[in-house]
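In this view, the complex is presented without one of its protein chains, the others remaining in place.
Let's turn to chain A:
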Amino acid sequence: MSVTTGGALPGGAYDVTVIGAGVVGSAIARELARLPLRTALVEACDDVGDGTSKANTAVLHTGFDAVPGTLESRLVREGQRRLAAYAADAGIPVEPLGALLVAWDEEQLGALAGLAEKAVRNGYRSARIIPAEEVRAREPELGPGVLGALDVPGESIICPWTTTLAYATQAVRAGTDLHLNCRVRSVTPGDPHLLGTSRGPLRTRHLVNAAGLYADEIDRLLGHGDFTVTPRRGQLIVFDELARGLVRHILLPVPGALGKGVLVTPTVYGNVMLGPTAEDLDDKTATGSTAEGLALLREKGRRILPALLEEEVTAVYAGLRAATGSEDYAIRAHPVQRYVSVGGIRSTGLTASMAIAAHVVALLADGGLPVTGARELEPVRMPNLGEAFPRPYRDARMIAADPEYGRIVCHCERVTRGEIRDALAGTVPPGSLDGLRRRTRARGGRCQGFHCGAAVRALFEEGRR
């Protein structure tokens, strides 16, 4: 078991290597960790979940609106069940808020019946259309003009950061080698395959491509070209925790002829999120927000929840979805090459991650990967970042046992020195202050470091020594 961040990679051939430690790659590594194999998880960034996964809209979907009959539909449905159970065991915060798809015009109102019927075809039977009065009673702060909504009670919010970290932590503890700062630049197919990485050569018999935005490029290195990833930028605005009282459900847009709208949703950290935009780009590194994007979000948000716009913004960011132009995941097995590519995983990938992992391991078995001797993994219990669950600063027993849990460092988010210390000593420690934020919420609040930034940085630098 090891996490490496630099230097040459271990010699000898791995049985299987997963490229990309996003939520999907980490889930696959975790699934593989159950098997008596030598497994590597390689990641170009300095942390797990540092690409598309960290900017997910953080909804644990029912899959009610997938395209019926697709692989995505099946894996989201199955993944939702698996992840909900796993989250409960691992301490990943989940809040079953339910979603409302609010109709603001006749076209959207007319679309609700079709969505309800589609939900049934996706195996989800609890969705129902509710009248405007009921919508208003359940969401009193909505702007004027609500005509009705589709109520989808099974939708939840989840912490995408803890999910990815839990998978990676469990994989590493079970023996997986996680190599960070390790970008795959070339693949020489063979037995074993030879990967040329930014940290030197790596040999592996079986290969999984979970490279997210770069999955098409890795795929080409193995001689395939059946999908192209077009980065689709989604800009998001996160509002202060003081806005949390304005909204009770996940407010999803009704898709229509004029394109998809934006969602307004609480986060498990107690914030409210508005977004995303959907802009097709060429640049896979264009994770910046734009003035136009933010103005558009604010305009749409003002219609949905007018009071939201009065609240302070704690974060503005953009993520890139790995869009392929297809209506389904692009998961392809190449058994002769002992290779599986996992492309086109969009925002539902968080929900589907565990089901994708099981699916991929079955595909690897078709390519000859020995999958016998599976064992149960040692359970993992993650530090809670969720506002709806007990946090150390409120826990008298934790503080009595260790006063560091009573020493609040980040005041906006109420993060204690004990939690920061634990994260720095974790199985997969953070590689940056942003990584520390995703593990603890430190510096993630309304002051963005005005009060605590220097103190948190001092702890981070001390902890890395």
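Please note the rule applied: contacts are C-beta pairs under 8 Å (C-beta built on N, C-alpha and C of every residue); 3 or more make two chains touch, one makes a residue touch a chain; residues count from 1.
The definition used in the following text is that contacts and distances are computed from a predicted model.
Participant: Hey, which one's the missing chain according to UniProt: "Putative membrane protein", "Na(+)/H(+) antiporter subunit B", "Oxidoreductase" or "Intermembrane phospholipid transport system permease protein MlaE"?
Facilitator: Options "Putative membrane protein", "Na(+)/H(+) antiporter subunit B", "Oxidoreductase" or "Intermembrane phospholipid transport system permease protein MlaE" narrow down to "Oxidoreductase" for the missing chain.
Participant: For the chain left out of this view, which of A:T228, A:S326, A:T427 or A:Q448 touches it?
Facilitator: Considering all chains, including the one not shown, the answer is A:Q448.
Participant: Which is it among A:S73, A:S156, A:T197 or A:T314 that touches the chain not included here?
Facilitator: A:T314
Participant: Which parts of chain A face the unshown chain closely enough to count as touching?
Facilitator: Here the touching residues of chain A are 238, 242, 285, 287-291, 293-294, 312-317, 393-394, 396, 399-400, 403-404, 406-408, 411-412, 414, 432-434, 446-451, 453-455, 457-458, 461.
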